[in-house]
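This is the structure I have questions about; it appears just below.
Omission of a single protein chain aside, the complex is shown with its protein chains in their original locations.
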Amino acid sequence: MTVVLGKKIRIGILGASGYTGAELVRLLSRHPRAEIVLMTADSHAGEPYDQVFPHLGGLDLPGLVKLDEVEWAGVEVDVVFCGLPHGTTQEIISGLLHTTHHSVIDEVLHEGPGDAAAAIRGAPRVIDLSADFRLDSTATYAEWYGHEHYAPDLQAEAVYGLTETARERLPGARLVACPGCYPTVAILPLAPLLAAGMIAPEDIIIDAKSGITGAGRGAKQANLFSEVSEGIHAYGIGQHRHGPEIEQELSKAFGDDLTVAFTPHLVPMNRGILATSYVRLAGETSVEDLRDCLWERYEQEPFVRVVAEGVAPATRHVRGANHCLIGVFPSRLPDRAIIVSVIDNLVKGASGQAVQNMNVMYNLDERMGLEQEALFP
Amino acid sequence: MTVVLGKKIRIGILGASGYTGAELVRLLSRHPRAEIVLMTADSHAGEPYDQVFPHLGGLDLPGLVKLDEVEWAGVEVDVVFCGLPHGTTQEIISGLLHTTHHSVIDEVLHEGPGDAAAAIRGAPRVIDLSADFRLDSTATYAEWYGHEHYAPDLQAEAVYGLTETARERLPGARLVACPGCYPTVAILPLAPLLAAGMIAPEDIIIDAKSGITGAGRGAKQANLFSEVSEGIHAYGIGQHRHGPEIEQELSKAFGDDLTVAFTPHLVPMNRGILATSYVRLAGETSVEDLRDCLWERYEQEPFVRVVAEGVAPATRHVRGANHCLIGVFPSRLPDRAIIVSVIDNLVKGASGQAVQNMNVMYNLDERMGLEQEALFP
Amino acid sequence: MTVVLGKKIRIGILGASGYTGAELVRLLSRHPRAEIVLMTADSHAGEPYDQVFPHLGGLDLPGLVKLDEVEWAGVEVDVVFCGLPHGTTQEIISGLLHTTHHSVIDEVLHEGPGDAAAAIRGAPRVIDLSADFRLDSTATYAEWYGHEHYAPDLQAEAVYGLTETARERLPGARLVACPGCYPTVAILPLAPLLAAGMIAPEDIIIDAKSGITGAGRGAKQANLFSEVSEGIHAYGIGQHRHGPEIEQELSKAFGDDLTVAFTPHLVPMNRGILATSYVRLAGETSVEDLRDCLWERYEQEPFVRVVAEGVAPATRHVRGANHCLIGVFPSRLPDRAIIVSVIDNLVKGASGQAVQNMNVMYNLDERMGLEQEALFP
Partner (left out) sequence: MTVVLGKKIRIGILGASGYTGAELVRLLSRHPRAEIVLMTADSHAGEPYDQVFPHLGGLDLPGLVKLDEVEWAGVEVDVVFCGLPHGTTQEIISGLLHTTHHSVIDEVLHEGPGDAAAAIRGAPRVIDLSADFRLDSTATYAEWYGHEHYAPDLQAEAVYGLTETARERLPGARLVACPGCYPTVAILPLAPLLAAGMIAPEDIIIDAKSGITGAGRGAKQANLFSEVSEGIHAYGIGQHRHGPEIEQELSKAFGDDLTVAFTPHLVPMNRGILATSYVRLAGETSVEDLRDCLWERYEQEPFVRVVAEGVAPATRHVRGANHCLIGVFPSRLPDRAIIVSVIDNLVKGASGQAVQNMNVMYNLDERMGLEQEALFP
């Protein structure tokens, strides 16, 4: 439902020189209702964007500027996508949401849901792709990220933006915290099953395998081609920061606190995460019940697909696309099931979901700008 | 310039289970003026398409049928894309172009260029992706493909579909032979320079490097992951069938017969071809002259881009996109230059160019369905 | 302890054109006590070996012959390594062990353990790399492999050749069934813990990730570079034939029947398997207890290494080497632990372990021919 025909949402992208930034540009540049008007990249300020990302050459984009040098008063931006490193985002967004910038589009688009319009008028809305606002508990945040939260008030306000569960809160949201890539691929299949009481909460094991773009574009020896090609390893075993994020959301779905075993692995591929989740069936639940539950839950969802019995989802089936595929399998262990789910970590696990959230925030067709098929091979 | 607003071109894809078939489906499924109405795949007839290519699950596509079992009389098809193995295509297309199928869209779309309309009315137009109609000389064909040409009359009629050079002949074409992937990446930079007399015709060396999708989806030991990953090798040295095709088109551009050294290599990547061409400057020509010549030639082209001095094109800059990038460099050898050009072999080197040709054939915006950005990483 | 100084063991390799065959040649060609005297490869008979595997060019090897055409009576072979496809091996080995071939080396080497010498004199000893003799129960074999066992008597005799557990039975063995690659990487860490009663037998989850050489050199579409690069998927979920093999050996270690959840995944790399095993601690056992148990068990083993606390083993640490690395980690789930183990599937998971077994069978230094370091990157 588009209210203002032809009117475009003016987009700012903070941190446009990272992979999620490039992915936002790729998606938004073909989004019929989006217009990128601002892009920051501190270490590349002044460079043409196609020097930073030559694959996006040919687009008509604004120049890269330093974040510090943005004069917010003079920029008309409706939505800011924030792809900055973890830890730096809280103060920046805190500052941003107190600017007096005036977004005309919000006024118009939100004439319907008036309260929301009032709340967000005057400053750009923020869709954050960092981890800074994902954890509801600032204590948990401090424990896992090593410092006190810098903007606890905004944390309380932030909407956890797994689109499929946040859809009602998004239209009125001023600050959306997009989920991590691992949480996205883990929560989508498990949350409905916990909510339905179909799986035991105390015995959830998530073995996840990710491509290397998840580690970002920073120059680290550990991510050199020669270090990660032709091999696989686990990392952050029992200690990865996406663990508490997964637990938070699964606990909400279940209705009580739970803990999970979450083990990430690094796979020599660019894109994609596959999660193999080992669950214990609750009560009389069967494997078919799980599949039916997920099927019903996601039947109407444009980007989540429960595959047929016996089909094993592969990350290459969603490369470049915003889809999550889910397969449900029996285990040789009695009373257990195995769930395989896949996403592209840069799309549904980051920038694609961010755009999906934007679409919902502005009452646009949720699929807008996200309809291209996966690229295979 | 679209004549019939909203009217869709009805598409048949022969050989839909190969990589070029899948790529056609990927591109055409988002093409606003195309509708896929027929897909054949002999070895997969009866299977749902998303079993053959799960990454395209979710599309609303016709079922796969055997080519032999298509009842052409009862099918309304405007254009047939033919992605069958080399050698089998001549007879099939020969039969096809004598059917009495009636394409309404052609009548309407081509009211303008009347002669063309007359020529093509009554049978689907054919865009062939095989090598069967690329060589003008049936003698050359027989020499390189090991048998007499089965449809010499159609060979005479076929338009060699390098869109950038074929644009005037395409609207009236009944049969278009899309160039090979290697010829596309080699001809685009070299033909204008030969036509302008800027490079010597007797001393052209084309060292090309291709991804592995160029070898198709057939089960061959030589293309197993374990055989081709983590290494590079040359193949068909001095004997590859794309050699005479390149020579044919460069000879046309130059105005006289010429021979080239063409060496293909296999690189452990899915998509992309990079050609490094070593040329000798003619007369007083400078390296800058070459760049200027190409720049002027391609300035208005939507899919060919001459990059700035010093920029080295990479295949990953065009992954999934229909672009060809060209860079021109000085050599340490006096009076010589080095030209680097890249394409995605499955897009500009095959299915993308085929769609581009279709757009020109139907007077559509040439970019229709081909506008998505490259996918990187 | 070498009895006959300088005397070489004469080796036959059946199925030398597969990856495990090539790996045997690689290892045995530098083994100071081995001499390859016979190599079969039905589809490549008559070809020089360096045409089949150019990376082994320069070795002085016997010509490839068809298996049917070997005249066993005239060939002096002490040990036959059998790398034939599953299902074909039982009859071939059955025939082989009834030949009247006379192995001089066995007589001499085994003067000490006289009974063994008597048992094996007269026919070559067989080290089988197929799955044909791994399952003790012929009923289980029939269930998982789809046909009755063709040589149940030999099955009863065959020694399951996980060297670390079979060391005492190997010197007298006439037929050794080398473990599968997945079982090797799973059993080595888990068997000692079950034997010590440190982990619960009813709750073992093994999530394994393998490189693609494990699928062999046969021409299959599913293993093409373009099909498996840049992605990961699970396969045979709950149904892989290595599941019952793992269960058999872990049951032996535990002392009673147990079932495991075993999920293999295919990773875009040539070599390596990583297993992430999720176990429940028994009684008062701690994670440190597990590590200590494994440390003690493998301290004297030349090819199994328990890594330090906090170190995550990676497959690239053992590429080309015969080692198994094991790491033990706490889980966020209480009373649970995570064990990560890695091998090179072609070495410790196949040909390397086969050579290790041969060394033990002939009282040679177990490390002979297996001492080269891993190749990284």
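First chain written, first letter: the chains are A, B and C, and each begins at residue 1.
Here is the rule we use: a residue touches a chain if its C-beta (ideal position, glycine included) is under 8 Å from a C-beta of that chain, and two chains touch if they have at least 3 such contacts.
Everything quoted here is computed from the prediction, not taken from an experiment.
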**Message:** Can you tell me which of B:44, B:209, B:297 or B:348 touches the chain that was removed from the display?
**Reply:** B:209
**Request:** Based on the whole complex, identify which of B:9, B:166 or B:274 touches the chain you can't see.
**Result:** B:274
**Asked** Looking at the whole complex, which of C:213, C:248, C:341 or C:359 touches the chain that is not displayed?
**Response** C:213
**Residue among A:223, A:239 or A:363 that touches the chain left out of view** = A:223
**Item:** Among B:23, B:78, B:164 or B:227, residue touching the chain not depicted
**Value:** B:227
**Request:** For subunit C, enumerate the residues touching the unshown chain of the complex.
**Result:** 19, 22, 26, 29-30, 53-59, 213, 229-230, 270-271, 305, 307, 311, 313-314, 316-321, 323, 325, 371-377
**Message:** Give me the subunit A residues in contact with the hidden chain, please.
**Reply:** 19, 212-213, 217-221, 223-230, 268-270
**Request:** Can you list, in ascending order, the subunit B residues touching the missing chain?
**Result:** 202-203, 205, 207, 209, 226-227, 229-235, 237-238, 243, 259-263, 265, 267-272, 274, 276, 278, 312-317, 319, 329-334, 336, 338, 340, 377
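To be clear about the criterion, only the chains that are shown with their structure count from here on.
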**Asked** Among the other chains, which touch subunit A and subunit B together?
**Response** C
**Message:** Quick check on subunit A against subunit C: do more than half of the interface residue numbers occur in both copies, making it same, or fewer, making it different?
**Reply:** same
**Request:** Please identify which chain has its centre, taken as the mean of its CA atoms, farthest from the centre of subunit B.
**Result:** C
**Asked** Once subunit B is fitted to subunit C on CA atoms, what angle does the rotation have, in steps of 5 degrees?
**Response** 180
**Prompt:** Measuring from the mean C-alpha position of subunit A to the mean C-alpha position of subunit B, what distance in angstrom results?
**Reply:** 37
**Interchain centroid distance [CA atoms averaged], subunit B/subunit C, Å** = 48
**Request:** With chain centres taken as the means of their Cα atoms, state the distance from subunit A to subunit C in Å.
**Result:** 43
**Message:** Counting only residues that touch at least two other chains, what does the list for subunit B look like?
**Reply:** 19, 213, 229-230, 270
